[in-house]
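What you see is the complex with one protein chain gone and the rest in place.
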Amino acid sequence: MVIPLEAGIRGWGVYVPRFRLSAHDVATLWGYDSRLPKALGIVEKAVAEEDEDSVTMGWYAAKVAIRRAGVSGEEIDAVFFGTESKPYAVKPSATIVADALGVKKRKLATDLEFACRAAGEGIRISIGLVKGGLAQNTLVIGSDTAQANPGDLLDFTASSGAVAYVISSATNSVATIEASVTYVTDTPDFWRRDRSPYPEHAEIFTGEPAYFHHIVSAVKLLLEETGLKVTDFDYAVFHQPNGRFPLQVARLLGIPQEKVIPGLVTPYIGNTYNASALIGLAKVLEEARPGNRILVATFGSGAGSDAFSVVVNEAVLEAVNKGPRVSDMINSRVQISYGEYSKFRGLLLRNVGG
Amino acid sequence: MRAHIIGGSVVKVDRHFELGYRDLAYKVTKDCLECSDVDYVIVSSVLPELSAHQLDLGTHIVQWIGKKVPVARVESGESSGLAAVELAASLVASGAYKRVMVVGVEKVTEYPTYTANYFYSLTLDYEYEVLRGVSPPVYAALAMKELIKSGVRRDCFSNWAIRMHENAVSVPHAMLKFKITHESFKDAQVLSDPLTLYDSFAFGDGAAAIVVSSTPDRNGSSVEIVLSKTEVGLPAYARDNVSDLTASTKLLKEVTNRFELDLRKVAVELHDSYTTYPIAILRSLGYMDDRCDLDEFEFLNTSGGLKARGHPIGATGIYQAYEVFKVLTDSLGGKRALSEYGLVHSMSGPDNLSRVLVLKR
Partner (left out) sequence: MSLKLSVPQFWRVKENQYKLIITVCGECGRKTMFKRPVCPHCGSSKVEYVESTGVGVLESFTKVYYKTNSSEDRLPELVGVIRLSEGVRVIGEIVGVREDELREDVKVEAVLRRYLSDDPYGVIYYGIKFKPVLTH
């Protein structure tokens, strides 16, 4: 039994910093086997500069999303900022971006945290607001300057990037969200304690009981509730902590690789945490044909997954050219050293506050 | 105008770690004969609040040096000195006071150079310039680039610095009393390309005092303050070209026309915080072509200018006034000007505001 959602994507925007740290350099510095990057499916990752943070990246993605959606600040009724790298532990990032973009004061605004799927939840909440008539348009941002303990396995992939979506009614959309399901349990696979600069994880436990179980469960529920089959989908975009997991979960679900590869961006830009799956979706929206159906599954440690079925319509073609494309951002790159990476991301111990 | 500079004194521009604001003020006034009998004190200083955590510096100075006379502190960024002289001249010309002591005093070495640089940057617009990453060398560099694009050779600017150092060698109170060459520029530290450390003023503490009197000196060793004029310019980012120093050009043109002055002959001190600016000014006044010949100027920045004599911000204008007074009535660096007139030019930042003082022997 499916509840008609009557909501969709009106605009999207992405921001990926140009600077790249090669996985090979991480392996060399920290004494990992040189074959490890390939095993992880990672070539290089995007690195934000010193004066960037989740707010500044989220602002850019949101600006593009708003331009594609063709709405004004006066027409946005809610701003949700999904991140696990908030500049402030207490003080919302959503308000800074909203103010800088001229969003009206009469609105909802909040930061959401659920590891990498907070922005996904933002979309779920938006569907409810739009359908309930409490919002005409909402702005959902997923943005992270992902942290990794230097030398840890995560150092290969934890990267910086942002994505934003304007969610609106189906009639205003370039892609409708025809169905969505969220599956959440208490599963401590990856976490970051208060005041800890870097996250910790339970290594192989982050696989089967976490990533795979939750994505497969959410997707299976989606298929059950809608009556859709995996063959009904032209693309499948998954949360992508590395270049391998999405291909593995696709296999588990019986989805062929060719449907996954277009939305697989992590090998070239790293894992942008909250933006991960949703940048993949944006890339697919920029390539898809009207009528294509896209399966999207986010994953957030702790743990949960949102599965969406998105159907693209004619209006998407015009929207694509209204902003920079994901593929252009992936290709606009310049390599930096591990030293520069450390400097950019403040990994070096310094006397600051002078 | 019935106002005359009848004397003064200066302290060597240097890193005076052993002297604070009050000590410098005391030292310079103690050495100044004419300063003993004044009925008003004006203090010109820009950084005491930041450098020394001291408000109301004027009051604290007069208490310290034991002059129980009215006092006021003047601040107008880099052109504070000439602002102070202008007010002193007005006080005596109005008849309200007879002899005004103008003391310029500045401490720039209380904190490391990067902090002094930060303080100095605050002479720009904090909200619209400083926050955006604009510091004084940025404007001087962008202006230099414009001039180079329009045909001025890079070594034209280096020539200025070389000439300033040459002049400073024989000026006792100058900070950098050594020659430099074009070679020095090759390895010079870049501040903001193409501007190097050698294109920038010397940062040192200083104190200078002059006495402005309603009557000239009986022995003839005084100069009359004939004119003091100011022109407000445009913020550098609002100009067609950053190198359009229209306020300074307008003022200097007006004054040289009015008094029929040839800058090649008269005693003149130009505000050379960065080598870009005096070159830009001389070009716009028509004194300099692509040959960049400074040899034609007989008494230009005899002191060594801000570049080599030094630029103790709030005190600089007083140094300049003293130097022109000296070169007209006595000698400076072994030179004595034959001209009747002398000119002092000062700028606030990159010509945000320009001031000119015309002195006559």
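Order of writing sets the chain letters: A and B. Residues in each chain are counted from 1.
The rule is simple: a residue touches a chain if its C-beta (ideal position, glycine included) is under 8 Å from a C-beta of that chain, and two chains touch if they have at least 3 such contacts.
Model, not experiment: these values are computed from the prediction.
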{"item": "Selected residue (touches chain absent from view) among A:V55, A:A109, A:A148 or A:V296", "value": "A:V55"}
{"item": "Residue among B:V41, B:V242 or B:I281 that touches the chain left out of view", "value": "B:V242"}
{"item": "Contacting the left-out chain in the complete assembly, out of B:L87, B:L142, B:I313 or B:V356", "value": "B:L142"}
{"item": "On subunit A, residues whose C-beta touches the chain left out of the figure", "value": "17-18, 49-53, 55-56, 59-60, 87-88, 96, 99-100, 102, 324-325, 328-329, 332, 334, 343, 350-354"}
{"item": "In subunit B, positions touching the absent partner", "value": "112-115, 117-118, 121, 127-129, 131-135, 137-138, 141-142, 145-146, 189-195, 234-239, 242"}
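Throughout what follows, only the chains that are shown with their structure count from here on.
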{"item": "Chain centre separation (subunit A, subunit B; CA means) in Å", "value": "58"}
